[in-house]
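Report on the structure given below.
With one protein chain withheld, the remaining protein chains of the complex are depicted in position.
Coming up: chain A.
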Amino acid sequence: MGILPSIKMAWRSIRGNKLRSFLTMLGMIIGVSSVIVLVSIGRGSSEQVTSQINQLGTNLLTVNVMNSDEVKLTVEDANKFRELSGVKDIAPIVSGRVSVKQGAALAQVSLIGTTASYEAVRDVNVSSGRFLSDIDVEYRQKIVVLGATTAQTLFGFGDPVGQYVQIDGTSFKVVGVLASKGGSLGQSGDDVILMPLSTAQRLTKTMNIQTVYIQADKASDVNLVMVGAKRLLAHLFPNNEDSYSVFNQQDLMETVSSVADTMTLMLGGIAGISLLVGGIGIMNIMLVSVSERTKEIGIRKAIGAKRRHILLQFLVEAVVLSSCGGAIGVVLGFGVGQVLKSVMGMTISYSPSVSLLAFLFSLLVGVVFGVFPANKAAKLDPIQALRYE
């Protein structure tokens, strides 16, 4: 007996018990679709984070001061990084959080006090007006450049350039608006306000630099610059390694993507367990089916069915059941992914290989959990089976 008639026969028996078959399949459907959805979400967020980090530039290093009581990094210190070999430019940052007022509009934003070189180092662009210039820093000008979101919050769709905003009761002239860049790692790149370093130092009443962005000449120089920067910091602040950190985007990216990969694997694993549970459901129903159809097995055997005919019949039935569930699960998984994408705005990245794997796994589950009941059916004694009522 060929495979095709067996599949047809299995399909008939599955259709003969629609509700039961559907409930059995449900285990597979949920298993496969959750594998697909969870892995898609995991991959989506991983890709999102990676692309955000990439946006920052791969030849960028960041020096962060975590403990500003111990490590007081001055502008002069920061400028020493510029002298290291392989460094193209640096941008020192004084940061804080301020509330900005414009008429009735109020916005809580991150303050970034920096120099003109920030534009090149962080690769930002102004969509209108101009960026900060060296002369602004020198003369401690009360001017600001608004991030895209900040500008929209304060001025709506009007042009903010040339207008004034209030920070802590002081008026600042808006000279430019940044083009939207998207956020990364909890800090929105658009929800900011930029002002000259010297102005920010006065506003936040601190002389300390919290962050220095260092741009290397090329990506291959990053490690060289990193070593140099660490040596310089060790020289400036001996025995204080815990108070500052130097990292580059590649390290960060590797860390983040390994975390994301672990998360994806974990999500996939949990979903995989539900596939296994679905398989047990199939085995359960196949065992019921075998005992229900003992008489049928007896008749078939009396008519001349060999063991393998009966084995194949029940095995094919289990596999058809599980693979139908798997196929519906794949469709459902993609559907749910689309819904999450369009309704909840999540980043979804489908993985064809994982989807295929989940489907094949459902097939495998059908075979593995189908063998035991099918074997039980095949081994039935025809006389006993015929007498069974």
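Points worth noting:
Just so we're on the same page, a contact is a pair of C-beta atoms (placed from the backbone, for glycine too) under 8 Å apart; a residue touches a chain by one contact, two chains touch by 3 or more; residues count from 1.
Assume contacts and distances are computed from a predicted model.
Here one chain is missing from view; checked against "Transcriptional regulator", "Macrolide ABC transporter ATP-binding protein", "Formate hydrogenlyase" or "Beta-ketoacyl synthase-like N-terminal domain-containing protein", UniProt names that protein "Macrolide ABC transporter ATP-binding protein". Across A:Glu47, A:Asp191, A:Asp217 or A:Glu296, the residue that sits in touch with the chain not pictured is A:Glu296. Shown as candidates are A:Ala105, A:Ile135, A:Val339 or A:Ile383; the residue that touches the absent chain is A:Ile383. Within the complete assembly, A:Gly304 is the residue of A:Gly162, A:Pro238, A:Gly304 or A:Gly345 that touches the hidden chain.
Across the interface with the omitted chain, chain A contributes residues 1, 5, 12-13, 16, 295-296, 298-309, 382-383, 386.
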